[in-house]
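Okay, structure first, notes after.
A single protein chain has been omitted from the complex, and every remaining protein chain is retained in its original position.
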Amino acid sequence: MIETKTLPTSYVSQPGALKTSSGHTLRTDEMIINMGPQHPSTHGVLRLEIVVDGEIIVDVIPHIGYLHRCFEKHAEHMTNYQQVIPYCDRLDYCAAINEEHSYVLAVERLLKIEVPERVEYIRVIMAELQRIASHLIAVGTFGIDAGAFTPFLYAFHDRELILNLFEMTCGARLLYNYFWIGGLSHDIPPQFVDKAKEFCTYFKPRIKEFNDLLTFNEIFIKRTANVGVLPKDVAINWACSGPMLRGSGINWDLRRDDPYSVYHKLEWEPKVGKGEMGTVGDVFDRHIVRMREMEESVRIIEQALAAIPAGNVQAAIPKRIRPDAGEIYARTETPRGELGFYIISDGTGTPFRVKGRAPTFVNLSVLPEISRGAMIADLVLIAGSVDIVLGQVDR
Amino acid sequence: MTAEEIYNSLKTKFGDAILEAKLDALQPWISVDPAKTKEIALFLRDDQAMQFDYMMCLSGVDYNKDGKLGIVYHLFSMVHKHKIVLKAFCTKENPHIQSVSSVWGTANWHEREAFDMYGIIIDEHPDLRRILLPYDWEGHPLRKDYKVPEFYNGMKVPY
Partner (left out) sequence: MEAFQNLGFWGTLLVTVVLSALPLVFILLYALVTIYLEMKVAAHVQDRLAYMRTGWHGVLQPIADFIKLLQKEDIISVAADRKLFILAPYIVFIGTYGGYAAIPFSSIFIGANIDLGAFFIVAVSSLVVVGILMAGWASNNKWSIFGAVRSAAQMISYEVPTVLAMIVGVMITGSLNLQDVVKFQAGGIQDWVVFGGPLPLLQKLLISPFTIVTFLILFVASLAEVNRTPFDLPEAESELVQGFFTEYSGMRWALFYVAEYANMFLVSAVAVSFFLGGWGSPFGSALSGPIWGFFWFVMKGMVLIFLQIWLRWTLPRLRVDQLMYTSWKVLTPFLFVCILGVGLILVL
């Protein structure tokens, strides 16, 4: 008979008990409610333990770890660095290319190899297409959180076209294994450039339609303005990144400020929240930053499509990936923020330590700070505006 | 500021708390006394010449050599745009490192993850519990000598 251990009482919050998981003592008019792991609106398996006074939130304690898949332990047991790439895909399954880009960048810097220009341009195009696809999911599901069911389907209609482009190139729609260390797994097919240009021309008016339907709708503005305000100093102290940081008015984008690949050769600019409908750093600002970033991505893709040089995408792929002993931390701008990989190499072909610094893990930790005093309906919108993907939070 | 300047500045201010440094590596690092990380972090964040206000990453590491564990801090300054890496080492017999979560709020969850995966006990942390694994899990998985347990609460683990 196996004995089950009793849980220490401070780790488990029992409804009606006097202390919550973080040590907060309940008053008699407060109630603990669980937005449990299974919930239509937490975008994955996330448990939010909410202490409420009526409808006003006193404290939120997120519990994560329901989707922990031991990415870091797996990486230490792979026979070579290349085999870790499919695992990186599965970190953030909504923006897989950007995950691969970050890891591949880190290993290439550790190996000190230069990839051909053609590879860099194609990587930028794929990364920006993936950014649009990921933002479409984010704003679509955000609409559902607010109660508007239709924009989600419009967003997915457009996302299908992007996934068709990916399928044309590497055969997969969602998890690609496309960026390889030193190059790409396949070159782009001959009809890719025309089809991508077609998509860009088609997509620009669709963003405007989406904005008319959802973003500038009076009810939506009332729901999102002045809600979940993230002040600048809190954002920097809690290391928020991506649309969360830019929504708070900080003009910071890793593609420009910590440059990698060929972003410095293309003309584009990061979009920053300006508090158009309410305070700077509220939920509306993050949403509008995502919408405007999609327009910028289209601009980047068009420029890159016009400038792809010729070359062999597999020229620089090393036969044996064996970096010298050393370590590196490299970061890129994914749709959700700054994804960093800290890789320690011990001179063999197997990574010694791979740590994935997930942007949503860090962005989610600021949720309690920005949602005290809001209402439960607002909490749903705030959690939606952080744009979490539990695969990346839990790794 | 270059890594040399940062190292010299820290050495003059904290003396013995700064242990070794490797300034010619790809990303230069400085190793500090694990019991004094908070002081050093406060100085790094608040000093006008340094202003490391953004902590990019905090990772636990198991060096697999004489039971050495460590935490690696990657710091960045949004103002001056320079980076530095700090390391704090400890051993498996005495796995204590001081918390920096009062300096950078983001360290809160990262340090919980280091505790969860490596068993490094973070002193003065406001809420040290496991974060990614269930709260009653035994063992610290990312250590190199970790053995997967046979049973967890009556369920067979390896299947």
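Going by the order they are written in, the chains are A and B; count residues from 1 in each one.
Keep in mind that, in the parts below, contacts are C-beta pairs under 8 Å (C-beta built on N, C-alpha and C of every residue); 3 or more make two chains touch, one makes a residue touch a chain.
These numbers were taken from a predicted model, which means no experiment stands behind them.
Across the whole complex, the hidden chain's contacts among the shown chains comprise A. Which of A:L174, A:A325 or A:A377 touches the hidden chain is settled by the complete complex: it is A:A377. Across the entire complex, the residue among A:G147, A:P189, A:P259 or A:G347 in touch with the chain not shown is A:G147.
Mapped onto chain A, the footprint of the missing chain covers residues 31, 33, 39-41, 55, 143-150, 153-154, 157, 213-214, 217, 219-220, 222-223, 375-378, 380.
As a convention for this text, only the chains that are shown with their structure count from here on.
Of all residues in chain A, those touching chain B in their complex are 2, 4-5, 7-8, 10-12, 21-23, 64-65, 68, 70, 72-73, 109-110, 234, 236-239, 250, 252, 257, 326-329, 331, 338, 340, 342, 344, 353, 355, 357, 361-362, 365-366, 369, 394-395. Chain B meets chain A in the complex at residues 25-27, 53-57, 59, 61-62, 72, 74, 78, 81, 85, 104-106, 108-110, 117, 127, 129-136, 141-142, 151, 153-154.
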